[in-house]
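Just passing along the structure, written as structure tokens.
Left out: one protein chain. Kept in place: all the others.
Labels for the chains are A and B, by order of writing; each one numbers its residues from 1.
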Amino acid sequence: MAVCAAIVGKDNSPKFFCCVNPDEELAFQFKVLSSLDIIEEKLNPTNKSASDNRELYLGQLYSLETCKIYGYVTNTKIKFIIVVDSTNMALRDNEIRSMFRRMHSEYADMVSNPFYIPGEAITSKMFDANIKSIITGTV
Amino acid sequence: MRSSISYILSTSSAEPNMSHPDYDQISHDHAALLILVKHIGSQLKPKVFTKFFERIAKLNEVKITDSAGQVRNILIRYIREHPVENNDWGDFQTHRRLIGLISIGKYDSQVELNEVCRVHESLKVKYNATLYDSRSILFGPAKEAESPIDRSSGSEESEIKEAGIEKYTTPSNFKTRALFYDEVSPCEDLENQITEFINSLFWVLESKRLERSREKLERVSLLYAPFEKKDFVGLDMESRQNKKRCTGRMTKHLGDLCLQAGLITDSLQYYSNAAEVLKGVNDWLWLGAAYEGLSAASALVLYPNMQRNESFQRIGSLPEGSPKKPIAEIQPTAAPVKKNILNLLPPDDISKRYREAIIHYSKYQNAGIVETEASFKAARISVEQNHALQAASFLQNVVYINLALSEQEKIQRFETLAHLYTQIGFNRKAAFCLRLAATRYVSPQNPSPNWNKCYSLMLQSLSGHKLILDPVEMLQADQGWPALQIQILQDLIVAAKRASFSALATRHMTFLLQTMWPHLSAVEQKELAIQLQSLSVQCEGSPVPLVLETGIVVPPANLTDIPICIGFVLKDLKPFLRPRLIEQEKEDMGPFLFTPIHFGSLDRNKNKGDPKMDFLWVENEACEISVKLLNPLPFELKVSDMRLLTSGIVFESVPETLTLAPEMATSLSLTGWARESGELEIAGYSTHALGVKSNCRLKYMTNNFPPHFKIDVIPSLPVLQVATSLPPSASFSNFHDDSIVTSASLSLYHGESAICTITLTNPSQIPIEMLEVTINGALDPSLQSEIFHIDQEAISSMLPLLPEQTASFPVKLFGAANFLAPNCAVSPSTGQEFNSGMFNSLSTIQGTSSFSRINSSFRSSNSGQSSLAAGLTSLFQQPTFCSSVEAQLKIRYSGGPGLQALHCRTSTVFFMLELLPSLHVTNWDVLPAETSSQFYLVLDVANLTTQEMELEYTKSKHMLIEGQESCRVPIPVNRCPLSKLSDYYEEPDQSKNIAAISKICSEHISELVKLKWLLNPTDSEGVACLKGITLNSRMLNIVRMSPLQWDIKINGDTFSSQEDLSCEAGDCMELQMSIANSLETSLKELTLSVQFYQDYNNGTLNYRMDTRLAISGASKKILSSLEPKDTANHRCNVVFFTPGLYKLDIQCYTPDANSASAAPLLNTGHVWRFTPAISIQVK
């Protein structure tokens, strides 16, 4: 079960952030922020190894003591980040991938909403609820 | 990365930590000889020590030729501190052993020298286990000559003989080679000495290596890492496994030694062998060490130029990705020769091997130090390879290594981590580490919390979170993560507060509020605002940059949005203070009448850029800007000392203080005085709110104001205060001139005069040098000039009006009006004829039919009491006679420098005159007078007021007229002299002349006749004039001086009107008449006639005198022409038959050529009569 999800825009500013446990939000924000460094490194075109990977899914970015961080970058340079509790061993890679896919669909729906201006923070409650349900595994 | 089977292979150690991590190690250090350069004593200044240390440290590579002739490249590492426990690991990794010691000390006396030597010796003792050799550099007092150095080989030395003036000797137990220098001297042979020292070390090392290498591998003893000793208690030392272990370990040890001795290829060989052996016996720790050695050696081969990067300066805000080495250097110079080296790891493998090594290390709890250092070294290699992700993974691992570190070491660890993260471009992570380091400085476990350092580290971490200290730049820069930024800033503020940097604390708090305002919730906004208030009590915030000791400049943070400015408008001056341009004459632009080229007016650029105000301000006068503020906080906000921020010319701003109610908009006016003339630029205002002084510039405010306002300030102009002597009027009607300062109202009767005195006072400091007074109104200019009269001389005599002076000038007001009733039903132009009661009635030639048109019949009656006919009453009832006149007295004034700049001011006085009708001339007629030089002008004067009016119609005659009454007055007037009319007699066309002549006569009358009236109750008086009086031709005849001079003689006596003529019936009366032509031209076709008639005094005139009298001689005589100055005579006699009163009518007339259109009975020619009519009483 994932504990936190974030959507970061092209300019690395947060578009959306949600935590299952709101008390830890600040700590998670720090962690996610640090993981941005890694994402950028992976996206860096000078890096030889990254170009082999044509996937949008970036895989595990970080493994911290209590959690693991996974990343996913769309072609439009929107970054999705999911933080998963380390104690939860049940989540496999495939599941993470599918979570990201669903997040991407949600996001694409959000962008298609003419009232949402791309580049702003996402404030839709429905979106929030949907993402929460994705990361907690209840769909 | 860590192994999941950690802690299995070693017992949890209760022993104290064996060594301290050295965070600065790089993998090349494996090949370096470790030398400690120690600072002894307090005499030597740290700066000097550092200088020498750096000088010595430059010698980190020495080429030594060994006994076989091969050149060895020896690396040396110099450190300043070395914990003794680290030497215990010397067996495990030989480069950890301290093998050389150099001490540097200063002395001024023998005692001190002894002390220094003693300390050196004690150091030697301390490191005795591993130390090969040492040197002591001693700085003596100045002027000490260099002592010759005793050249003896070996590690034990005797004392030096010193030469020099003062003899200092090392104590007798000093066994080290001492090098005496003077600290200020260049010490040229220091390098040589050190090199020689290194040489000696090398030889020792080499000998040890050779010794080891000659040992039989099968019989070597087991080498231990320090904590391993007890692990092997009780193990079978002779087992094959153990033997292999020994062999493997020793091989690895040999590899270390070779590496240190500069034999890289050999070391590679040894390492790989060792690795294989150790892998077989699962000796993880040493296997890891073997791998590490292998990697280090390969790295040494591949990247010989890898630097320690100690001097890397980290500047606060580096752009993302720049600390990475530029791509051009990405390929380390791997010479192709090196590919032939056996066992050399390719670059990728280096990291792999390191990873494996670290994993092996992680299995041992006590190998934490080694693991940490290995991780750092591996990260540094990855940095060199420009492989950021790998480096990141190594660094990530560091944090998980469980070590009992002191706080300082932890801090150092984080700082090193941050440094390395920055190098790979992970700025955020680096910032995170810096924050952790900062918190460690002040954590509860820290025995000596250092808020200062905490603060400085926090400050350094700002850039990683995209926090730029200049709020203006922040708003334009990339977005960071607001929630985190707020947290970081709050931590920073706490650190600043605790470190007693109150100014900085205030500044950062201000910064937080300024930049993060939109991201704060309402509750947070309120809390932070209150916090700022309490912080600023300690130290007020002000908009100056703060410079820290480290040289970092914290730029000012201005609270532009507390309060929010929602309106900023420059106000024009009051209308009567507005300067206007004095118009100049149009310059001559040359021969072009029209040209599409505009000379001198480049208006194209005017609208771009800053808006310039249309109006002007004046120097040294109060100027106003109206500002509207909104208080966004939920509590009352006191804003004090609000001033304007200006540039351009000197502007003195008046500070304002106000309290803003929560969440309400308040308007206020900021005033100021411009002390110079020129262009003023207003950029914003400064406030003092929440204890912080801020310069709020319009440029940076959220509400889209233009960057600044420009306005021209013209030089000083004087001010004028105007007062009138009349009371002000209640309302200003439709004149829209705003520069009206006062008003005057007055009621005047027609013909009445009044004077209004305008008093001017100059309350300013500038003299008034120009003054222009004009009257503006909607009236016809000529009428206006009649009503208002200003004496310009009086005005110019007032100049210059000096400061504080007062002067006044009169304005004459006259109630000009048309005293001839224009809308009277009775129209005088039809040639009204009426009988005047006072004089003998004169029968008209026209006859009675002309009376038919009279609406109002006039009775011959006494004046003054006559009852009025209907027409007159209607006159009185018409209300429109009361009219009002509005005009403005415009005063333009200027003086002083403003005048030189061609500006002036205008003040206007509004005049409201109410004109009340006084009297009216309703009818007029002319009657011949007794003398031929005058005539009587008979006027019907109506008193249109309600009061009794006394009319003075000649100099001596008065008449009282009651209110709303009319009376008739005769006025003797001189006849219009021929001189005025002479031109018109020459014109053959008589009809045209009549208009001209009547005009001249009308003017003549109006000049001569002035009716003075006086209202007794109110004491008003005035003069009525008869301008515009119209005369018909009959009247004209009377008005004009007759061109004929009559001379009548009756019975030889010249007739005079006073005498009564009488004669008896039957008497013959002789009439002699002569007429003289007093014109310049001749009169043609004159007919002189004599007629008698009787006047029955009831309006009838009887001309049939045939039975009453007889005339002998011609009663008519025709003169064909009468030349100028010529006289014609006529004589006749008359006999009266019956007694009675007879009147004689003598006239002379000319027939008009255009008589066709005339009424049959009227003579349209000129008729001249002898007036008055002669009456003869016949008895």
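We take it that a contact is a pair of C-beta atoms (placed from the backbone, for glycine too) under 8 Å apart; a residue touches a chain by one contact, two chains touch by 3 or more.
In this text, contacts and distances are computed from a predicted model.
Undergrad: So which of "Dynein regulatory complex protein 11", "Large ribosomal subunit protein mL44", "Metaxin-1" or "Trafficking protein particle complex subunit 6B" is the UniProt name of the chain that got left out?
TA: Matching "Dynein regulatory complex protein 11", "Large ribosomal subunit protein mL44", "Metaxin-1" or "Trafficking protein particle complex subunit 6B" to the record, the invisible chain is "Trafficking protein particle complex subunit 6B".
Undergrad: Please provide the labels of all shown chains that the missing chain touches.
TA: Touched by the chain not displayed, across the whole complex: A.
Undergrad: Touching the hidden chain in the complete assembly: which of A:C18, A:I39 or A:V73 does that?
TA: Counting the whole complex, the residue in contact with the absent chain is A:V73.
Undergrad: Mind listing the chain A residues that contact the chain we can't see here?
TA: 10, 51, 53-56, 73-78, 101, 104-105, 107-109, 111-112, 114, 118
Note that only the chains that are shown with their structure count from here on.
Undergrad: List the residues on chain B that touch chain A in their complex, please.
TA: 320-321, 327, 330, 388-389, 392, 396, 400, 421, 424-429, 432, 465, 478-484, 487
Undergrad: What part of chain A is in contact with chain B in the complex they form?
TA: 11-14, 17, 25-26, 29-30, 33-34, 36-38, 40-42, 44, 46-47, 49, 62-63, 65
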